[in-house]
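A single protein chain has been omitted from the complex, and every remaining protein chain is retained in its original position.
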Amino acid sequence: MAVGELDFRTCPVTGLKIHRPAERLIKINAVTAVVFLLVGGIVALLIALTRWPAVHLLPAVYYYRLLTLHGIAMLVAWIIFFEIAAVYFCCTALLNSRLAAPKLGWLAYFLMLIGAAIVAITILAGKADVMFTSYVPLKASPWYYFGVILFAVGALIGISLFFASVVKAKNEGTYTGSLPLVSFGVAIACIIAVLTLAHGAIIYIPTFLWSLGLIQNIDAAMYRIIFWGFGHSSQQINVAAMISIWYLLSTLTVGGKPLNQKVCRTAFILYALFINIASAHHILVDPGPSAAWKVWNTSYAMYLAVLASLIHAFAVPATVEVALRKKGYTKGLFEWLKKAPWGDPGFSSLAISILLFGVMGGITGVIQGTEQLNIRNHNTLNIVGHFHGTVVAGTTVAFMGLTYYVIPLIFQREIISKGLAKLQPYIYGIGLVLLSGGMILAGMFGVPRRHWDITFAATQFPMSWDPTVSFALGLLGLGGVIAVIGGAIFIYIAVGSLLWGKKTG
Amino acid sequence: MAEGKGGFEAPGTFVLAIVFLIFFILFYFLNWKWLAGIWHVG
Partner (left out) sequence: MAISTPERVWWKPVDREEKLWITIALIWALILFFMMPYWHAVGKQNPSQETYRVTPQEYQKRANEFIQKYQVGTEKGIPVVEPPPGSDIYIIARMWSWSPILKLKKGKSYRLHISSLDLQHGFSVYPINMNFMVLPGYDYVLTITPTQEGEYTIICNEYCGLGHHLMIGKIFVES
């Protein structure tokens, strides 16, 4: 073996062998992710306060501009930079192995960083007020699509490194038998990521050429179908990554051991096979596809991706329960729950993530993805409530929970302000319940998403809404403020620990 | 191995999962009821 042992250190807590060049990449990607979380969070506060009618903070043009930026900073930059960090961790430390080509990792990082920066600057310059979806024929500056493409190429290189490193580890015999469950889940996330990025290439490259004037016309209906092959499939990467992190946290926090690996792994495979489901449900009330096409492609007759989530949603808490029962909390049905380590922010994040992902994100997602029920949901705030339940209360909370372990294990720093860290997941969680709950409630009354003034005060027909709507939008505003406070505490603790945390190891 | 209720290893989780499912079922069918109240469209 050509690798010097000097390239490795052993983690004093977990005993995992850590490849230093991989570790540096994990660090830079994680830190960059948190920077974008900060940008997206500041913007989140401004747009939440605009949708709260009592405040109505921003002028229209800045509302739409910053809403576009919020989508890109959070859904693309924060989430994917963090995932790349997690992906490198799962193909090196968990396999006692090294990253196949760290230089390519740096290339990937800079492509993503430059791409994200170009997109953000183009939006802030007012050249891309097109929302995250950039539905044609709404046109942004070519720089916008170019930045997205650069970012996607970088992400694809990062994902390829995962596969290359797994193969390398197998060849060098650093692990034997099957992949650990967490790495397996992340491998599924990477497979979905390749499919997703392929859709992204198919739609963004022609749209880029169209924005340059090299292509005459892009069909609006075709754009929507392929865009969502990218737009929603990328959320499925998040789901697969999040659930892998649930299993990871169940081990780190209470020493959980999956009940049945066959069940967990099969459920992950269902994600990879049936994830296109999620893409078709964006066009349920579009002209074009037949009802048979819509019904089939959103369900494959048995909702196998939903089934997979229901299986994980049982398997992860069951893992925690069994581990805690082993520790002696066996009284009645729920002693284990009472005695669980609620003061460990990693554990409370795990619990909040599972609960809110299922109740707020999952249930609404299935309802909105049902052909006929979509009539009452499409493009209302209800949809936005759904995905803040999944991608924020689910994925982001899980990522935050993991960070409380990443800082001591990878960055070798003690967490600062432990008391505040204990509270952080609860503050953030309560904020999100109000935010998403307010959105879902307002959406039920038909309040549209991406809308600056639902009173239509400047038109010939000013409009009044059901009184419940102002209550719901108040919840949204209040929840937004609380969630931003929770997010700010997280960023303070994460960054502060890196700067001033006591060095360990 | 700790003994759960009825030979279940994780009886608490099972109960929680069933509660979740009942809520899911109720809310799901409530949505159909709301849908039935709007204009006919086809």
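To keep things simple, chains are lettered A and B as they appear, and every chain counts its residues starting from 1.
One rule holds for everything that comes next: a residue touches a chain if its C-beta (ideal position, glycine included) is under 8 Å from a C-beta of that chain, and two chains touch if they have at least 3 such contacts.
Note that this is a predicted model, so its numbers are computed, not measured.
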Omitted-chain contact residue, chosen from A:V366, A:M439 or A:L473: A:V366
Touch criterion as defined above, residue of A:L99, A:A315 or A:L475 at the omitted chain: A:A315
Residue among A:L57, A:A101, A:L304 or A:L498 touching the omitted chain: A:L304
For chain A, the residues touching the chain missing from this view: 14, 60-61, 64, 94, 129-131, 135-138, 175-182, 219-221, 224, 247-248, 250-252, 255-263, 265, 283-288, 290-291, 294-295, 299, 301-304, 306-307, 310-311, 314-315, 318-319, 366, 370-372, 374-380, 444-446, 448-454, 456, 458-461, 463, 465-466
Absent chain, residues of chain B that touch it: 7-11, 14, 17-18, 21, 24-25, 28, 32, 35-42
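One rule holds in what follows: only the chains that are shown with their structure count from here on.
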For chain A paired with chain B, centre-to-centre distance based on mean C-alpha positions, whole Å: 25
Chain B partner contacts - residues on chain A that touch it in the complex: 259, 313-314, 317-318, 320-322, 325-326, 328, 330, 333-334, 336-337, 358-359, 362-363, 366-367, 370, 372-373, 375-376, 444
Touching residues on chain B, where the partner in the complex is chain A: 1-5, 9-17, 20, 23-24, 27-28, 31-32, 34-35, 38, 41
